[in-house]
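Note that one protein chain of the assembly has been removed; the remaining protein chains are unaltered in position.
The block that comes next holds chain A.
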Amino acid sequence: MSPVLEIRDLSVDYGTLRAVHNVTLTLNKGEVLGLAGESGSGKSTLAYAATRLLQPPGHVPSGEVFFKGKDLLSLSDKELQVLRWSEIAIVFQGAMNALNPVISVATQLDDVLRTHRPDVKRPARTARARELLGLVGIPADRLTAYPHQLSGGMRQRVMIAMALALEPEVVIMDEPTTALDVVVQRQILGQMMRLRETLGFSVIFITHDISLLVEFSDRIAIMYGGRVVEEAPAGEIYRAAKHPYSQGLLSSFPALRGPRRELKGIPGSPPDLRSMPSGCPFHPRCPSAMDVCGERMPSLESVEETRRVACWLEGVHV
């Protein structure tokens, strides 16, 4: 497997507060990489920082993001603008407010095509827009509709159609189905994954819903307090998560298949950026915390060939 997007040692600050600490992650070609964590764990911040969409006071003090041999963080604005959407597209929470309410779906799709493919004539662009809507199962006559005339699910599909307009290499999905009901959620994700097989793009799938990740992604990275605490193939996370936080996240959702498990949830609440606990940020909530956990932060180490864990419970640290 060849890497498409490599995030190396990326840190993100909001003013003087560090929201993401030295994260290293690799997205391989054709892969769905899940990014899970509670609200405030830094998962969306990481994605926005990597695509340079972070708004002030957010900024990136250190790190690199390699895409096709180029560091995204050092591209000029012009190069970045060309690369955006044509190579890396983002599916936002379209059900909420990601579509401009005062211009039609057609114009919003066309905006992308017109900006990035200026040599394509209008009829061809319209044909492409109709084709894109067809791809996500929306009748082509909805092209002239305005966002408020569409249901939440349809808006999300429009968002996906828009993301695929230029056949990007990487699609980042940021909580793409959070505002939708469970049935529509699964339909849309299923469709997205089928499109991925035919079009061959790679996906970074960000959600707090780890059960969706287990079902739809190949590999999962779990974030806590701005750090990746565990990274492993989806099946292994589901079967045998190693980090106590991952175990806690998994037991907060009912299993869809397999034997019944007790729902537990995680006691306490996510850490505050302004007062991060010393040592491992999870230790105040951790059921198996030891003395060392409050003193030093465990580094993210490979425990097997395909998994990395940042926890003192793992043998490699001793």
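In this text, contacts are C-beta pairs under 8 Å (C-beta built on N, C-alpha and C of every residue); 3 or more make two chains touch, one makes a residue touch a chain; residues count from 1.
In this section, contacts and distances are computed from a predicted model.
*Asks:* UniProt protein name for the omitted subunit, picking from "Aminomethyltransferase", "Peptide ABC transporter permease", "5-oxoprolinase subunit PxpB" or "Sigma-70 family RNA polymerase sigma factor"?
*Replies:* Answer from the record: the omitted chain is "Peptide ABC transporter permease".
*Asks:* So one chain is hidden, and I want to know which residue out of A:His116, A:Arg142 or A:Arg186 touches that hidden chain in the complete assembly.
*Replies:* A:His116
*Asks:* Touching the left-out chain: which of A:Asn97, A:Ser151 or A:Ser299?
*Replies:* A:Asn97
*Asks:* Identify the residues of chain A touching the omitted chain, counting contacts across the whole complex.
*Replies:* That gives, for chain A, the contact residues 51, 53, 55, 80-86, 89-90, 92-93, 96-104, 111-112, 115-116, 146, 148-149, 162.
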